[in-house]
Each structure stands twice: as structure tokens, then as C-alpha cells.
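Yeah, one chain of the complex is gone here, protein chain that is, but the others are all in their spots.
So, chain A:
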Amino acid sequence: MALLCASASAIFSSSERPSFASLKRTMPSNQSSFLGFFPDLSLVPENQRWMFEESEADGPDIWNNTWYPKAKDHINTEKPWYVVDATDKILGRLASTIAVHIRGKNLPTYTPSVDMGAFVIVVNAEKVAVSGKKRTQKLYRRHSGRPGGMTVETFNQLQQRIPERIVEHAVRGMLPKGRLGRALFNHLKVYKGPDHPHEAQKPIELPIRDKRVQKQR
């Protein structure tokens, strides 16, 4: 660990903010705040004192244990809200990006057992696009449970009837199946027209990195 810290410090010498917290932890410490070589702060010039902040010295060991979020790290009221306009976007590619953001896989604090993702609003859901002949050929099936209770509709018919269900079905298939997945699905809000009732959450534009999500005309 000492060698690792030495090499780490050599690499970080050129970066703006070297992580001195890792250097402090050369002594094996469970909880102790033993800092054998902690320098005297009066000798350090004022503008460099931020480097020696003690905030992590007395706390839990963050470098030897993998971080797990506490309750205050995933409060629903403090999560970001995103809005995306589905006009002429390819259904599957859009749904994939949405699912990634809802699940929280774009964040380095991702944890599979905890809901760390954001909320996503989809507007203009009836204008979502599909390529090829899927508009008339893609089938949506559901079964009531009774014999002979299978209902089959095409993409077109479902879009006339309940257009929100198309986007919801696509995203639900991309979220994990289970208790957490069902809870994540509630973070998706799909609307038919161009407006949504969530202005108070101040949603921002969803960043889509897929280059082929927009349907070419």
C-alpha cells in the first residue's frame, strides 16, 4: 500500500488536486486518527492549507472498504429530473438511454441494490418513431390469464389507443425485473402532448449520446 501511494503521488504530482488522503493512510488504521507525519499547519502558506484538510482523517476508512450509499445519498426529492422530447426518436434507442439514466448506471456511485437513478419525463410520446415496417408489423401482446384470453395489437393500433404505453412497455423491458425494478419504473413519466405537470421539479434536457437515435427523413 505504501508503494502504491508513492506511485500514486508521483502520478498525481502533475494534477491539480493530489489526494493526500491516500498518503495519510500508510499506517494500518481501522478507526484511528494516527497521522505520524502530519505537518505543522503554521508552516504551510495560507493558500495551500486546503491540501491538508483533516475532514477525512477521523472518519470511516473510505479507501479499504467499498462505498455503499446511506439513506441520505438517495433521497428522492434531491434527485435530478430529466425531460426528453420523443418526436421522431427511434423507440428502442431512446428507451435504452432512458433506462440507463433511471437505473443510475451513468453515475460512478452506481449500486445495483439501491435506487440511485434520476427521474425522466417523456413528452410527445405519440410521435415516437420506429424504423422499417414495424409500424404495421410490430405486435403487442397481452394475456388476461384465462384460456383464449390473448389480445394482439399492432404498433399502429396501440398508438391510436394509448400512446404512452408504447414508451412505457419499451422502458419496462429494459429495467431490471423485481421489486427494485418496479420501483424504478415509477420514476418514468410519459405524456402524450408537449407539456407535463412537473415544471416545479425544473427538469433539464436528457443528454443522449447515441448518434442514431434521431430518425432520418
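As a working rule, contacts are C-beta pairs under 8 Å (C-beta built on N, C-alpha and C of every residue); 3 or more make two chains touch, one makes a residue touch a chain; residues count from 1.
Quick note on the criterion: contacts and distances are computed from a predicted model.
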Name the absent chain by its UniProt protein name; which of "Terpenoid cyclases/protein prenyltransferase alpha-alpha toroid", "Vacuolar ATPase assembly integral membrane protein VMA21", "50S ribosomal protein L20" or "Replication factor A protein 2" is it?
"50S ribosomal protein L20"
Which candidate, A:Q48, A:T77, A:S144 or A:Q216, sits in contact with the chain we can't see?
A:Q216
Tell me which residue among A:R49, A:R135, A:R161 or A:K177 touches the hidden chain in the full complex.
A:R135
Please give every residue of chain A in contact with the chain that is not shown.
4, 7-8, 11-12, 14-19, 21-22, 62-63, 66-67, 105-112, 131-133, 135, 156, 211-212, 215-217
